[in-house]
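Remarks on the structure that follows.
A selection of the complex's chains, in situ.
By written order: A and B. Residues from 1 in each chain.
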Amino acid sequence: VNRPIALLTDFGNSDHYAASLKGVILSINPAAKMIDVTHEVSPQNIRQGAFVLLNCFEMFPKGTIFVGVVDPGVGSKRREVCVKTRDYFFVGPDNGLFSAAAHKAGTYEVRQLDNQRYFRHPISATFHGRDMFSPVAAHLSTQDIFKSLGKASNLRVHLHIPTPRMIRNGVKGQVVYMDRFGNGMTNVCIGHMPQGKGRRAKVVLGSAKPVPLKRTFSDGRPQELIALFNSNGTLELAVRDGSAARRHRLKVGSQVSVRWG
Amino acid sequence: VNRPIALLTDFGNSDHYAASLKGVILSINPAAKMIDVTHEVSPQNIRQGAFVLLNCFEMFPKGTIFVGVVDPGVGSKRREVCVKTRDYFFVGPDNGLFSAAAHKAGTYEVRQLDNQRYFRHPISATFHGRDMFSPVAAHLSTQDIFKSLGKASNLRVHLHIPTPRMIRNGVKGQVVYMDRFGNGMTNVCIGHMPQGKGRRAKVVLGSAKPVPLKRTFSDGRPQELIALFNSNGTLELAVRDGSAARRHRLKVGSQVSVRWG
(Lines give C-alpha, C1' and ligand atoms only; values in the text may rest on other atoms or scores of the structure.)
Protein backbone atom coordinates (compact mmCIF):
# COMPACT_ATOMS: atom_id res chain seq x y z
CA VAL A 1 0.00 0.00 0.00
CA ASN A 2 1.22 3.48 -0.89
CA ARG A 3 -1.52 5.99 -0.19
CA PRO A 4 -1.19 9.44 -1.79
CA ILE A 5 -0.45 12.29 0.61
CA ALA A 6 -2.08 15.62 -0.20
CA LEU A 7 -0.77 18.73 1.54
CA LEU A 8 -2.88 21.76 2.45
CA THR A 9 -1.27 24.52 4.49
CA ASP A 10 -0.96 28.26 5.04
CA PHE A 11 2.84 28.06 4.83
CA GLY A 12 3.12 29.87 1.52
CA ASN A 13 5.45 28.83 -1.26
CA SER A 14 8.39 31.06 -0.40
CA ASP A 15 9.68 29.81 2.96
CA HIS A 16 11.13 26.47 4.06
CA TYR A 17 8.00 25.22 5.83
CA ALA A 18 6.24 23.32 3.05
CA ALA A 19 9.54 21.84 1.91
CA SER A 20 10.20 20.65 5.46
CA LEU A 21 6.99 18.62 5.41
CA LYS A 22 7.99 17.06 2.11
CA GLY A 23 11.47 16.23 3.31
CA VAL A 24 10.14 14.57 6.45
CA ILE A 25 7.58 12.54 4.50
CA LEU A 26 10.14 11.41 1.95
CA SER A 27 12.56 10.42 4.71
CA ILE A 28 9.95 8.00 6.09
CA ASN A 29 8.39 6.87 2.81
CA PRO A 30 10.94 7.28 -0.01
CA ALA A 31 8.28 6.34 -2.57
CA ALA A 32 5.70 8.81 -1.21
CA LYS A 33 3.25 10.22 -3.75
CA MET A 34 2.85 13.81 -2.56
CA ILE A 35 0.40 16.29 -4.06
CA ASP A 36 0.23 19.97 -3.17
CA VAL A 37 -3.39 20.95 -2.67
CA THR A 38 -2.27 24.44 -1.74
CA HIS A 39 0.15 26.19 0.57
CA GLU A 40 -1.43 29.58 -0.13
CA VAL A 41 -4.23 29.60 2.41
CA SER A 42 -4.11 33.07 3.99
CA PRO A 43 -2.10 32.94 7.22
CA GLN A 44 -4.17 31.27 9.95
CA ASN A 45 -7.40 31.36 7.95
CA ILE A 46 -8.92 28.06 9.06
CA ARG A 47 -12.19 28.81 7.28
CA GLN A 48 -10.49 29.30 3.93
CA GLY A 49 -8.47 26.11 4.34
CA ALA A 50 -11.60 24.20 5.28
CA PHE A 51 -13.38 25.37 2.13
CA VAL A 52 -10.51 24.50 -0.20
CA LEU A 53 -10.47 21.00 1.27
CA LEU A 54 -14.26 20.72 1.13
CA ASN A 55 -14.28 21.74 -2.52
CA CYS A 56 -11.81 19.16 -3.77
CA PHE A 57 -11.23 16.22 -1.43
CA GLU A 58 -13.71 13.97 -3.21
CA MET A 59 -11.75 14.27 -6.46
CA PHE A 60 -8.88 12.31 -4.93
CA PRO A 61 -8.48 8.54 -5.05
CA LYS A 62 -9.73 6.43 -2.17
CA GLY A 63 -7.15 6.16 0.55
CA THR A 64 -5.71 9.64 0.07
CA ILE A 65 -4.29 11.16 3.26
CA PHE A 66 -4.76 14.91 3.60
CA VAL A 67 -2.29 16.68 5.84
CA GLY A 68 -3.88 19.98 6.85
CA VAL A 69 -1.81 22.60 8.61
CA VAL A 70 -3.59 25.88 9.25
CA ASP A 71 -2.77 25.91 12.89
CA PRO A 72 -2.73 29.18 14.82
CA GLY A 73 -3.07 27.22 18.07
CA VAL A 74 0.02 25.04 17.56
CA GLY A 75 1.56 24.07 20.88
CA SER A 76 -1.54 25.05 22.86
CA LYS A 77 -4.22 22.76 24.18
CA ARG A 78 -5.92 22.29 20.80
CA ARG A 79 -5.64 18.60 20.01
CA GLU A 80 -3.90 16.74 17.18
CA VAL A 81 -6.07 14.23 15.35
CA CYS A 82 -6.42 11.81 12.50
CA VAL A 83 -9.92 11.62 11.01
CA LYS A 84 -10.84 8.53 8.97
CA THR A 85 -13.85 8.75 6.69
CA ARG A 86 -15.03 5.94 4.46
CA ASP A 87 -12.50 6.90 1.78
CA TYR A 88 -10.03 9.41 3.21
CA PHE A 89 -7.78 10.38 6.10
CA PHE A 90 -7.31 13.91 7.46
CA VAL A 91 -4.30 14.54 9.70
CA GLY A 92 -3.86 17.81 11.56
CA PRO A 93 -5.21 20.02 14.33
CA ASP A 94 -8.73 19.68 15.74
CA ASN A 95 -9.57 23.29 15.09
CA GLY A 96 -12.36 23.18 12.54
CA LEU A 97 -10.16 22.63 9.50
CA PHE A 98 -11.58 19.16 8.84
CA SER A 99 -15.11 19.31 10.28
CA ALA A 100 -16.93 20.36 7.10
CA ALA A 101 -15.20 17.76 4.91
CA ALA A 102 -15.69 15.02 7.54
CA HIS A 103 -19.36 15.93 7.81
CA LYS A 104 -19.77 15.81 4.04
CA ALA A 105 -18.00 12.44 3.88
CA GLY A 106 -20.64 10.97 6.21
CA THR A 107 -19.58 8.73 9.06
CA TYR A 108 -16.07 9.09 10.38
CA GLU A 109 -13.80 7.93 13.17
CA VAL A 110 -11.25 10.08 15.01
CA ARG A 111 -8.03 9.15 16.79
CA GLN A 112 -5.96 11.48 18.90
CA LEU A 113 -2.30 11.56 17.95
CA ASP A 114 -0.89 10.11 21.16
CA ASN A 115 1.56 7.55 19.94
CA GLN A 116 4.94 9.23 19.84
CA ARG A 117 6.55 6.43 17.86
CA TYR A 118 5.03 7.98 14.74
CA PHE A 119 6.43 11.45 15.49
CA ARG A 120 9.67 13.15 14.56
CA HIS A 121 11.85 13.83 17.60
CA PRO A 122 12.44 16.15 19.34
CA ILE A 123 8.91 17.51 18.96
CA SER A 124 8.94 21.28 18.74
CA ALA A 125 6.24 23.45 20.28
CA THR A 126 5.79 25.50 17.13
CA PHE A 127 5.95 23.20 14.11
CA HIS A 128 3.66 20.22 14.56
CA GLY A 129 3.20 20.06 10.80
CA ARG A 130 6.79 18.91 10.56
CA ASP A 131 7.09 16.94 13.78
CA MET A 132 3.69 15.25 14.12
CA PHE A 133 1.32 15.57 11.16
CA SER A 134 3.73 14.80 8.31
CA PRO A 135 5.42 11.84 9.97
CA VAL A 136 2.06 10.37 10.99
CA ALA A 137 0.83 10.74 7.41
CA ALA A 138 4.01 9.18 6.05
CA HIS A 139 3.70 6.15 8.30
CA LEU A 140 -0.01 5.89 7.51
CA SER A 141 0.75 5.96 3.79
CA THR A 142 2.38 2.56 3.93
CA GLN A 143 0.90 0.90 7.03
CA ASP A 144 -2.58 0.37 8.47
CA ILE A 145 -1.85 2.06 11.76
CA PHE A 146 -4.96 4.19 12.22
CA LYS A 147 -6.00 2.36 15.39
CA SER A 148 -2.57 2.56 16.95
CA LEU A 149 -2.25 6.34 16.50
CA GLY A 150 -3.93 7.03 19.82
CA LYS A 151 -7.15 6.73 21.68
CA ALA A 152 -10.53 6.92 19.95
CA SER A 153 -11.93 10.40 20.14
CA ASN A 154 -14.11 12.84 18.26
CA LEU A 155 -13.82 16.23 16.62
CA ARG A 156 -14.47 18.86 19.24
CA VAL A 157 -14.15 21.99 17.17
CA HIS A 158 -16.57 22.42 14.31
CA LEU A 159 -16.31 25.25 11.83
CA HIS A 160 -19.46 27.32 11.83
CA ILE A 161 -20.73 27.53 8.28
CA PRO A 162 -23.85 29.68 7.96
CA THR A 163 -26.81 27.65 6.68
CA PRO A 164 -29.09 29.22 4.12
CA ARG A 165 -32.59 30.09 5.31
CA MET A 166 -35.61 28.80 3.39
CA ILE A 167 -38.17 31.51 2.70
CA ARG A 168 -41.50 31.46 0.85
CA ASN A 169 -40.67 30.22 -2.67
CA GLY A 170 -37.02 30.84 -2.14
CA VAL A 171 -33.86 30.69 -0.08
CA LYS A 172 -31.58 33.30 1.49
CA GLY A 173 -27.88 32.61 1.74
CA GLN A 174 -24.53 34.29 1.62
CA VAL A 175 -21.10 34.19 0.04
CA VAL A 176 -18.86 31.75 1.95
CA TYR A 177 -15.73 31.64 -0.23
CA MET A 178 -14.04 34.04 -2.67
CA ASP A 179 -11.66 32.58 -5.26
CA ARG A 180 -8.67 34.05 -7.14
CA PHE A 181 -10.88 35.05 -10.06
CA GLY A 182 -12.95 37.22 -7.73
CA ASN A 183 -15.90 34.82 -7.96
CA GLY A 184 -17.99 34.26 -4.84
CA MET A 185 -19.33 30.84 -3.88
CA THR A 186 -22.46 30.91 -1.75
CA ASN A 187 -23.93 28.40 0.68
CA VAL A 188 -26.92 27.92 -1.65
CA CYS A 189 -26.86 24.64 -3.56
CA ILE A 190 -28.77 23.25 -6.51
CA GLY A 191 -30.36 20.89 -3.98
CA HIS A 192 -32.14 23.82 -2.31
CA MET A 193 -34.18 24.41 -5.47
CA PRO A 194 -37.38 22.54 -6.33
CA GLN A 195 -36.48 20.24 -9.19
CA GLY A 196 -36.56 21.94 -12.55
CA LYS A 197 -36.76 25.43 -11.03
CA GLY A 198 -33.06 25.89 -10.56
CA ARG A 199 -32.46 27.27 -13.98
CA ARG A 200 -35.26 29.85 -13.90
CA ALA A 201 -34.86 31.32 -10.43
CA LYS A 202 -34.43 35.04 -9.71
CA VAL A 203 -31.19 35.82 -7.92
CA VAL A 204 -30.79 39.06 -5.97
CA LEU A 205 -27.53 40.31 -4.45
CA GLY A 206 -27.92 42.28 -1.24
CA SER A 207 -31.24 44.06 -0.88
CA ALA A 208 -32.08 44.89 -4.45
CA LYS A 209 -29.56 44.04 -7.15
CA PRO A 210 -30.94 41.44 -9.57
CA VAL A 211 -28.35 39.08 -11.01
CA PRO A 212 -29.20 37.05 -14.14
CA LEU A 213 -28.85 33.30 -13.74
CA LYS A 214 -26.75 31.71 -16.49
CA ARG A 215 -25.43 28.30 -17.37
CA THR A 216 -21.74 29.17 -17.72
CA PHE A 217 -19.39 32.14 -17.40
CA SER A 218 -19.34 32.99 -21.08
CA ASP A 219 -23.15 33.31 -21.19
CA GLY A 220 -22.71 36.68 -19.51
CA ARG A 221 -21.78 39.84 -21.36
CA PRO A 222 -18.23 41.04 -20.69
CA GLN A 223 -18.06 42.65 -17.22
CA GLU A 224 -21.65 41.62 -16.43
CA LEU A 225 -22.35 40.22 -12.96
CA ILE A 226 -24.00 36.81 -13.32
CA ALA A 227 -25.01 33.89 -11.13
CA LEU A 228 -24.60 30.22 -12.01
CA PHE A 229 -24.61 26.83 -10.38
CA ASN A 230 -20.96 25.85 -10.48
CA SER A 231 -19.20 22.53 -10.99
CA ASN A 232 -19.86 21.56 -7.37
CA GLY A 233 -23.58 22.42 -7.61
CA THR A 234 -23.15 25.60 -5.61
CA LEU A 235 -24.62 29.00 -6.50
CA GLU A 236 -21.74 31.23 -7.54
CA LEU A 237 -21.57 34.91 -8.47
CA ALA A 238 -19.09 35.92 -11.12
CA VAL A 239 -18.19 38.59 -13.64
CA ARG A 240 -17.35 37.48 -17.15
CA ASP A 241 -13.74 38.36 -17.98
CA GLY A 242 -13.46 40.29 -14.73
CA SER A 243 -13.65 40.15 -10.95
CA ALA A 244 -16.91 40.33 -9.00
CA ALA A 245 -14.81 41.04 -5.92
CA ARG A 246 -13.37 44.19 -7.47
CA ARG A 247 -16.30 45.38 -9.61
CA HIS A 248 -19.12 44.63 -7.18
CA ARG A 249 -17.33 44.49 -3.82
CA LEU A 250 -18.47 40.91 -3.46
CA LYS A 251 -16.98 39.32 -0.35
CA VAL A 252 -17.44 36.56 2.20
CA GLY A 253 -20.72 37.44 3.96
CA SER A 254 -22.39 39.18 0.99
CA GLN A 255 -26.12 38.33 1.15
CA VAL A 256 -27.87 36.58 -1.71
CA SER A 257 -31.49 35.56 -2.16
CA VAL A 258 -32.96 33.19 -4.71
CA ARG A 259 -36.70 33.04 -5.48
CA TRP A 260 -38.67 30.85 -7.82
CA GLY A 261 -42.23 30.23 -8.95
CA VAL B 1 3.45 3.27 -20.95
CA ASN B 2 3.15 6.05 -18.38
CA ARG B 3 3.44 9.40 -20.11
CA PRO B 4 4.18 12.43 -17.93
CA ILE B 5 1.31 14.90 -17.54
CA ALA B 6 2.27 18.57 -17.36
CA LEU B 7 -0.31 21.05 -16.08
CA LEU B 8 -0.59 24.66 -17.24
CA THR B 9 -3.52 26.71 -15.97
CA ASP B 10 -4.69 30.10 -14.75
CA PHE B 11 -6.21 28.53 -11.62
CA GLY B 12 -3.71 30.01 -9.21
CA ASN B 13 -2.17 28.12 -6.33
CA SER B 14 -4.57 29.16 -3.60
CA ASP B 15 -7.92 27.63 -4.58
CA HIS B 16 -9.06 24.03 -5.05
CA TYR B 17 -9.01 24.06 -8.84
CA ALA B 18 -5.49 22.82 -9.59
CA ALA B 19 -5.79 20.22 -6.83
CA SER B 20 -9.02 18.99 -8.39
CA LEU B 21 -7.21 18.25 -11.65
CA LYS B 22 -4.54 16.33 -9.79
CA GLY B 23 -7.08 14.35 -7.80
CA VAL B 24 -8.97 13.38 -10.94
CA ILE B 25 -5.80 12.35 -12.76
CA LEU B 26 -4.55 10.30 -9.84
CA SER B 27 -7.94 8.59 -9.52
CA ILE B 28 -7.61 7.32 -13.10
CA ASN B 29 -3.85 6.72 -13.19
CA PRO B 30 -2.59 6.10 -9.63
CA ALA B 31 1.00 6.11 -10.89
CA ALA B 32 0.63 9.39 -12.81
CA LYS B 33 3.76 11.50 -13.13
CA MET B 34 2.37 15.03 -12.82
CA ILE B 35 4.43 18.18 -13.27
CA ASP B 36 3.20 21.69 -12.61
CA VAL B 37 4.27 23.94 -15.47
CA THR B 38 2.42 26.82 -13.86
CA HIS B 39 -0.96 27.63 -12.40
CA GLU B 40 -0.14 31.33 -12.23
CA VAL B 41 -1.08 32.46 -15.71
CA SER B 42 -3.04 35.69 -15.22
CA PRO B 43 -6.77 34.95 -15.17
CA GLN B 44 -7.98 34.21 -18.71
CA ASN B 45 -4.77 35.41 -20.35
CA ILE B 46 -4.58 32.93 -23.23
CA ARG B 47 -1.63 34.75 -24.77
CA GLN B 48 0.47 34.48 -21.61
CA GLY B 49 -0.35 30.79 -21.24
CA ALA B 50 0.54 30.17 -24.88
CA PHE B 51 3.94 31.81 -24.42
CA VAL B 52 4.79 29.90 -21.26
CA LEU B 53 4.00 26.67 -23.10
CA LEU B 54 5.90 27.76 -26.22
CA ASN B 55 8.96 28.63 -24.14
CA CYS B 56 9.32 25.28 -22.40
CA PHE B 57 7.42 22.40 -24.02
CA GLU B 58 10.45 21.14 -25.95
CA MET B 59 12.36 20.63 -22.69
CA PHE B 60 10.01 17.81 -21.74
CA PRO B 61 10.49 14.15 -22.61
CA LYS B 62 8.83 12.71 -25.69
CA GLY B 63 5.31 11.61 -24.98
CA THR B 64 4.56 14.33 -22.43
CA ILE B 65 0.90 15.31 -22.29
CA PHE B 66 0.26 18.99 -21.60
CA VAL B 67 -3.09 19.82 -20.05
CA GLY B 68 -3.73 23.51 -20.74
CA VAL B 69 -6.61 25.25 -19.03
CA VAL B 70 -6.85 28.97 -19.69
CA ASP B 71 -10.42 28.81 -20.75
CA PRO B 72 -12.61 31.91 -20.55
CA GLY B 73 -15.03 30.31 -23.02
CA VAL B 74 -15.65 27.15 -20.99
CA GLY B 75 -19.13 25.77 -21.63
CA SER B 76 -19.62 27.90 -24.76
CA LYS B 77 -19.22 26.78 -28.36
CA ARG B 78 -15.43 26.83 -28.28
CA ARG B 79 -14.31 23.27 -28.91
CA GLU B 80 -12.33 20.82 -26.78
CA VAL B 81 -9.38 19.21 -28.49
CA CYS B 82 -6.34 17.00 -28.22
CA VAL B 83 -3.42 18.03 -30.41
CA LYS B 84 -0.76 15.42 -31.22
CA THR B 85 2.57 16.63 -32.51
CA ARG B 86 5.49 14.37 -33.33
CA ASP B 87 6.55 14.27 -29.67
CA TYR B 88 3.80 15.76 -27.50
CA PHE B 89 0.11 15.95 -26.75
CA PHE B 90 -1.83 19.11 -25.84
CA VAL B 91 -5.25 18.69 -24.25
CA GLY B 92 -7.57 21.64 -23.67
CA PRO B 93 -9.71 24.26 -25.39
CA ASP B 94 -9.30 25.25 -29.03
CA ASN B 95 -8.89 28.91 -28.21
CA GLY B 96 -5.34 29.73 -29.30
CA LEU B 97 -3.61 28.33 -26.24
CA PHE B 98 -1.85 25.58 -28.24
CA SER B 99 -1.54 27.04 -31.72
CA ALA B 100 1.92 28.57 -31.36
CA ALA B 101 3.44 25.46 -29.78
CA ALA B 102 1.75 23.18 -32.33
CA HIS B 103 3.05 25.35 -35.15
CA LYS B 104 6.55 25.27 -33.71
CA ALA B 105 6.40 21.50 -33.33
CA GLY B 106 5.77 21.14 -37.08
CA THR B 107 3.11 18.76 -38.32
CA TYR B 108 0.31 17.87 -35.97
CA GLU B 109 -3.01 16.07 -35.83
CA VAL B 110 -6.09 17.20 -33.91
CA ARG B 111 -9.00 15.24 -32.47
CA GLN B 112 -12.13 16.73 -31.01
CA LEU B 113 -12.97 15.44 -27.55
CA ASP B 114 -16.23 13.69 -28.41
CA ASN B 115 -15.89 10.37 -26.69
CA GLN B 116 -17.59 10.72 -23.34
CA ARG B 117 -16.19 7.47 -22.00
CA TYR B 118 -12.97 9.35 -21.23
CA PHE B 119 -14.74 12.13 -19.30
CA ARG B 120 -15.66 12.51 -15.67
CA HIS B 121 -19.42 12.44 -15.12
CA PRO B 122 -21.55 14.44 -14.68
CA ILE B 123 -19.83 16.97 -16.93
CA SER B 124 -20.20 20.46 -15.53
CA ALA B 125 -20.63 23.52 -17.74
CA THR B 126 -17.97 25.48 -15.93
CA PHE B 127 -15.04 23.18 -15.12
CA HIS B 128 -13.98 21.24 -18.20
CA GLY B 129 -10.43 21.14 -16.84
CA ARG B 130 -11.69 18.77 -14.18
CA ASP B 131 -14.37 16.92 -16.13
CA MET B 132 -12.86 16.60 -19.61
CA PHE B 133 -9.25 17.65 -20.03
CA SER B 134 -7.71 15.97 -16.97
CA PRO B 135 -9.52 12.66 -17.36
CA VAL B 136 -8.68 12.53 -21.07
CA ALA B 137 -5.02 13.21 -20.24
CA ALA B 138 -5.04 10.57 -17.52
CA HIS B 139 -6.44 7.91 -19.87
CA LEU B 140 -4.02 8.99 -22.58
CA SER B 141 -1.10 8.68 -20.17
CA THR B 142 -1.48 4.90 -20.04
CA GLN B 143 -3.29 4.01 -23.27
CA ASP B 144 -2.89 4.81 -26.96
CA ILE B 145 -6.35 6.25 -27.38
CA PHE B 146 -5.65 9.35 -29.44
CA LYS B 147 -7.70 8.14 -32.39
CA SER B 148 -10.66 7.13 -30.28
CA LEU B 149 -10.95 10.52 -28.55
CA GLY B 150 -13.22 11.88 -31.28
CA LYS B 151 -13.33 12.83 -34.87
CA ALA B 152 -10.32 14.16 -36.74
CA SER B 153 -10.35 17.92 -36.82
CA ASN B 154 -8.06 20.91 -36.89
CA LEU B 155 -7.25 23.90 -34.74
CA ARG B 156 -9.66 26.69 -35.66
CA VAL B 157 -8.44 29.42 -33.36
CA HIS B 158 -4.88 30.61 -33.83
CA LEU B 159 -3.24 33.06 -31.51
CA HIS B 160 -2.12 36.13 -33.37
CA ILE B 161 1.56 36.69 -32.67
CA PRO B 162 2.95 39.80 -34.34
CA THR B 163 5.72 38.95 -36.81
CA PRO B 164 8.78 41.16 -36.92
CA ARG B 165 9.17 43.26 -40.06
CA MET B 166 12.42 43.11 -42.01
CA ILE B 167 13.79 46.55 -42.87
CA ARG B 168 16.93 47.66 -44.71
CA ASN B 169 19.83 46.09 -42.77
CA GLY B 170 17.61 45.33 -39.85
CA VAL B 171 14.41 44.11 -38.31
CA LYS B 172 11.61 45.76 -36.33
CA GLY B 173 9.80 43.79 -33.67
CA GLN B 174 8.14 44.14 -30.34
CA VAL B 175 7.99 42.75 -26.83
CA VAL B 176 5.66 39.73 -26.72
CA TYR B 177 6.16 38.43 -23.16
CA MET B 178 7.16 39.96 -19.83
CA ASP B 179 8.58 37.67 -17.14
CA ARG B 180 8.65 37.90 -13.32
CA PHE B 181 12.06 39.56 -13.38
CA GLY B 182 10.64 42.41 -15.46
CA ASN B 183 12.54 41.20 -18.55
CA GLY B 184 10.83 41.53 -21.92
CA MET B 185 11.11 38.87 -24.63
CA THR B 186 10.65 40.12 -28.17
CA ASN B 187 9.57 38.39 -31.35
CA VAL B 188 13.04 38.96 -32.83
CA CYS B 189 15.18 35.81 -32.95
CA ILE B 190 18.83 35.15 -33.56
CA GLY B 191 17.70 33.61 -36.86
CA HIS B 192 16.60 37.02 -38.13
CA MET B 193 20.22 38.22 -38.08
CA PRO B 194 22.71 37.62 -40.88
CA GLN B 195 25.15 35.07 -39.56
CA GLY B 196 27.88 36.60 -37.46
CA LYS B 197 26.12 39.96 -37.18
CA GLY B 198 23.95 39.02 -34.24
CA ARG B 199 26.50 40.02 -31.65
CA ARG B 200 27.29 43.44 -33.11
CA ALA B 201 23.86 44.76 -33.98
CA LYS B 202 22.46 48.08 -32.74
CA VAL B 203 19.30 47.69 -30.69
CA VAL B 204 16.92 50.61 -30.22
CA LEU B 205 13.93 50.64 -27.88
CA GLY B 206 10.98 52.71 -29.09
CA SER B 207 11.90 55.60 -31.36
CA ALA B 208 15.32 56.53 -30.09
CA LYS B 209 16.65 54.76 -27.00
CA PRO B 210 19.81 52.77 -27.81
CA VAL B 211 20.25 49.59 -25.81
CA PRO B 212 23.68 47.93 -25.67
CA LEU B 213 23.72 44.30 -26.83
CA LYS B 214 25.41 41.99 -24.33
CA ARG B 215 26.09 38.29 -23.94
CA THR B 216 24.60 37.77 -20.49
CA PHE B 217 22.80 39.71 -17.77
CA SER B 218 25.88 40.37 -15.68
CA ASP B 219 27.65 42.03 -18.61
CA GLY B 220 25.48 45.06 -17.93
CA ARG B 221 26.21 47.62 -15.25
CA PRO B 222 23.83 47.49 -12.31
CA GLN B 223 20.47 49.03 -13.28
CA GLU B 224 21.55 49.38 -16.93
CA LEU B 225 19.05 48.43 -19.62
CA ILE B 226 20.63 45.84 -21.90
CA ALA B 227 19.61 43.55 -24.75
CA LEU B 228 20.73 39.95 -25.22
CA PHE B 229 19.81 36.84 -27.13
CA ASN B 230 18.38 34.61 -24.44
CA SER B 231 18.51 30.87 -23.86
CA ASN B 232 15.78 30.32 -26.45
CA GLY B 233 17.56 32.43 -29.06
CA THR B 234 15.14 35.32 -28.63
CA LEU B 235 16.09 38.97 -28.27
CA GLU B 236 15.36 39.98 -24.69
CA LEU B 237 15.56 43.33 -22.89
CA ALA B 238 16.60 43.29 -19.26
CA VAL B 239 17.99 45.38 -16.45
CA ARG B 240 20.84 43.94 -14.42
CA ASP B 241 19.78 43.45 -10.80
CA GLY B 242 16.54 45.24 -11.51
CA SER B 243 13.34 45.29 -13.52
CA ALA B 244 13.08 46.68 -17.05
CA ALA B 245 9.31 46.68 -16.58
CA ARG B 246 9.56 49.06 -13.65
CA ARG B 247 12.58 51.15 -14.60
CA HIS B 248 11.85 51.54 -18.31
CA ARG B 249 8.11 50.87 -18.50
CA LEU B 250 8.85 47.95 -20.79
CA LYS B 251 5.68 46.04 -21.60
CA VAL B 252 4.07 43.71 -24.11
CA GLY B 253 3.87 45.75 -27.30
CA SER B 254 6.98 47.90 -26.68
CA GLN B 255 8.66 48.46 -30.07
CA VAL B 256 12.24 47.37 -30.71
CA SER B 257 14.43 47.71 -33.77
CA VAL B 258 17.69 45.98 -34.55
CA ARG B 259 20.08 47.17 -37.26
CA TRP B 260 23.34 45.77 -38.45
CA GLY B 261 26.25 46.55 -40.72
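What we mean here is this: a contact is a pair of C-beta atoms (placed from the backbone, for glycine too) under 8 Å apart; a residue touches a chain by one contact, two chains touch by 3 or more.
Note that this is a predicted model, so its numbers are computed, not measured.
Because all chains derive from one sequence, the complete complex can be expressed as a copy number, which is 3 in this file against the 2 shown.
Here is the rule we use: only the chains that are shown with their structure count from here on.
In the complex of the two chains, the subunit A residues touching subunit B come out as 4, 6, 13, 33, 35-41, 51-53, 55-61, 64, 179-181, 215-219, 228, 230-231, 240-241, 243. Put simply, subunit B touches subunit A in their complex at residues 11-20, 22-24, 26-27, 30, 34, 36, 43-44, 72-76, 124-127, 130-131.
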